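Excluded from the complex is one protein chain; the other protein chains are retained at their positions.
Chain naming follows the written order as A and B, and within any one chain the residues start at number 1.
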Amino acid sequence: MSLKNLMICLLALVMGCMVQTTGHAEGVEVLRPLVNALAKGGFKETEAQVGALAATANPAVAPALEALSNGDLYERKSDKLVVIGTKAGADLALTDPLTGEALGTTSPAALTKIKVNNGLRRTIRSALGGLTLMAPDPQVRMAAAGAMFKSVDVEGLALLDAAIAAETDARVLTVMQEARAAVLLAVDAPETTKIEAVRVLAGRGDRDALSILTGVAGNAGTPVALRDAATRAITGINQNLALWDVGQNVWYGISLGSVLLLAAIGLAITFGVMGVINMAHGEMVMIGAYVTFMVQEVIRTTAPGLFGGSLAIALPLAFLVTALIGIAIERGIIRFLYGRPLETLLATWGLSLILQQAVRSIFGPTNREVGNPDWMSGAFQLGEMTITYNRLWIVVFSLLVFAGLMLVLKKTPFGLYTRAVTQNRRMAASMGIRTPWIDALTFGLGSGIAGIAGVALSQIDNVSPNLGQGYIIDSFMVVVFGGVGNLWGTLVGALTLGVVNKFLEPYAGAVLAKILMLVFIILFIQKRPRGLFALKGRAVEA
Amino acid sequence: MRQSSLLYFDGVSVSFDGFRALNSLSLVIEPGEMRAIIGPNGAGKTTMMDVITGKTRPDSGEVFFGGATDLTRMDEAAIAELGIGRKFQKPTVFESHTVWDNLELALKAPRGPFSTLFHVLRPAERARIEDLLELIRLGSRRDDLAANLSHGQKQWLEIGMLLAQEPQLLLVDEPAAGMTDAETAETADLLRDINKTRSVVVVEHDMTFIRALGVKVTVLHEGSVLAEGSIDHVSSDERVVEVYLGR
Partner (left out) sequence: MITSFLVRAFDRQAALFLAILGLVIVAVPALNLLLPPDHPLHVPTYAVSLMGKYLTYALLALSVDLVWGYCGILSLGHGAFFALGGYAMGMYLMRQIGPRGVYGDPVLPDFMVFLNWKELPWYWTGFDMFPYALMMVLLVPGVLAFIFGWFAFRSRVSGVYLSIITQALTYALLLAFFRNDMGFGGNNGLTDFKDILGFPVQADGTRAALFVASGLALVLCFLLARSVTRSKLGKVLVAVRDAESRTRFLGYRVEHYKLFVWTLSAMMAGLAGALYVPQVGIINPGEFEPANSIEAVIWVAVGGRGTLFGPIFGAVLVNYGKTWFTAVLPEVWLFALGALFVVVTLFLPKGLVGLAAMVRARLPRHRTLKSEPATPSTGEPQPAE
């Protein structure tokens, strides 16, 4: 599977490099008869032709060989032109193997398929390797060397040696030497050479090297010295990989922590300032996700080109919608319940039921599809870690939201008033701060942040009416753990809980890890009932 | 000195986030004494009460009761059972209980859940509550909810509850706050009366009230003792005038 992906990558690279070479029109025309000759005769003749094509050392022939290997190369009966055919319904879409030009579609009956067998495929592979190992573009050479390492192409050894001798790019050279080492371990070679090859692979230090070395160490026929060297190398690689595993877990933890942070931070504000638990907080997240869904629906029907920017449009909208709902809730219900936090909890729970059912009635109970824009999909490798773009962006986004909120609270008059009310409500009121306004705006802010959290979560979670429910307990745990009235506490709390949870998961499983976390927090607040970063003093006891 | 004292504070400090509420406070209350504590806002009066009753743990220093009992190691309930009663600045009575029930709850008796579960009011206890009702002049309102009492009546009810506990030491925080002049005078009489059998520490702002008590006065300032002595002595002290009484 991964080999196939790599081949596709390789093909894409080659195509890219072809665009540069199509300028040499006469070069292409020189190659044309050679390519057309692939259709002549049986396997033997074709094999000879492959050799002839490889001898041109011209990368432009690579697509044809690639297609041949995949069984996609055909001869057009009408003009004996060799073409690449790809399935397009019942017909085949044709492209010119040398120029990449589209040649329309034809029914399979008008074509003769050029047959290929495994022997031929092997020849093609080494031919392709040779072609690309010598390509002028170092990226192509890199990809080719990588492919040869994966496929451990025994027949490519001579080719590799030649390529290594000619190579100038140090990074490409390393990969080529690793590919050569892999081959050397597979063929008959002197023991010292093999030990040297083991050393090269140990330097590579990834899972591929590990599997090759494990093969060497596990083979009963391996000489003792070589086996020792391999075993040592395996230990080294395993340590290295364990380190990367830790890194990967930390990353997963940070990723989970950033989600928790997004969900909890709005709750932290309302709880910190007003001492009120908004049980409908999760539903604000859910509404934010549905706003994203609606924005994408509108974009799909009216301006599909804007899809990449759908999240940018959804963010302010979601903030506005949920902030307004939040202010309405505060003005309509919560302000009548100040000083009765338990009643507030119940009333907002009732609201959450109403909001859930409302969304269920409007949008239906099933999951709604929210798409990832291109820049949010896919993944990249960092050493031995896999990092998906959507997770990466959510981490970045949550930190931005955190920083933005800090800025608002530290640098604006609104923030000053909010902090004043958090610390001493009565004193703030007597200083002329309109605490009811601050309450309403704070509630709006907290809800709005929940809304934009919903935009982010729509990218990684199912958008359904129940989306919010899953977050309320976790968010509250983060707030309790971090300490009420302190946003840094929320940040540290979210990341700590995220990382600890992900470290527990491999040992305990996801469910048990979650249970352990809950138990841990219940025990934690025994020791520090007011969280990691607690406000102290008389004010909090009032 | 510690051995013979009723309450002994030595070098007690408490701070909240860098703010020093008590700053190496040292203070001695003798058995049977009545002491008035005065001082501006933030002088540490309430924090001192909190430390005595176990609500706040001091960062450093010693607090002993009756010469030998270390109060810093005990919780509120244990300290209350030891014989220290506290009346809060804002009257706190149990508003959804009747006056009678408030006194019954305060009455000295075993405090465990199982003792109270099977508790039956004995004639002696009943008589004691009747006495207290008479003392705090709420006999006619015994069946009313505490919530329906006037502010002054709540203050008195709370003093009555304090007495019901039969403490050795009473801590009384601003008993005259919000009372009429007549009520204030009566309260002073009541406290003097109580002092015949128990030690009392009174925190108060009202200088006429303090004068009416006629007892030794301690002036607190920024968490430590500024001056100590008779009311005339402290009110002529330059520094006390400076920080508290005003010129």
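Simple rule for what comes next: a contact is a pair of C-beta atoms (placed from the backbone, for glycine too) under 8 Å apart; a residue touches a chain by one contact, two chains touch by 3 or more.
Quick caveat, the model's predicted, so the values are computed rather than measured.
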Displayed chains contacted by the hidden chain, counting the whole assembly: A, B
Candidates B:M48, B:A106, B:V225 or B:V243 - the one touching the absent chain: B:A106
Option from A:M294, A:L337 or A:V500 whose C-beta touches the chain left out: A:L337
Listed residues B:D59, B:E76, B:E134 or B:E242, member touching the removed chain: B:E76
Contact set of chain B toward the excluded chain (per top definition): 53, 55, 75-77, 80-81, 85-86, 88, 92-98, 100-101, 104-106, 111-113, 116-121, 142-145, 147, 161, 165
Missing-partner contacts on chain A, residue numbers: 275, 277, 333, 336-337, 340-347, 349-354, 356-358, 361, 473, 476-477, 480, 511-512, 514-515, 518-519, 521-523, 525-527, 529
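Just so it is clear, only the chains that are shown with their structure count from here on.
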Length of the line joining the C-alpha centres of chain A and chain B, rounded to whole Å: 65
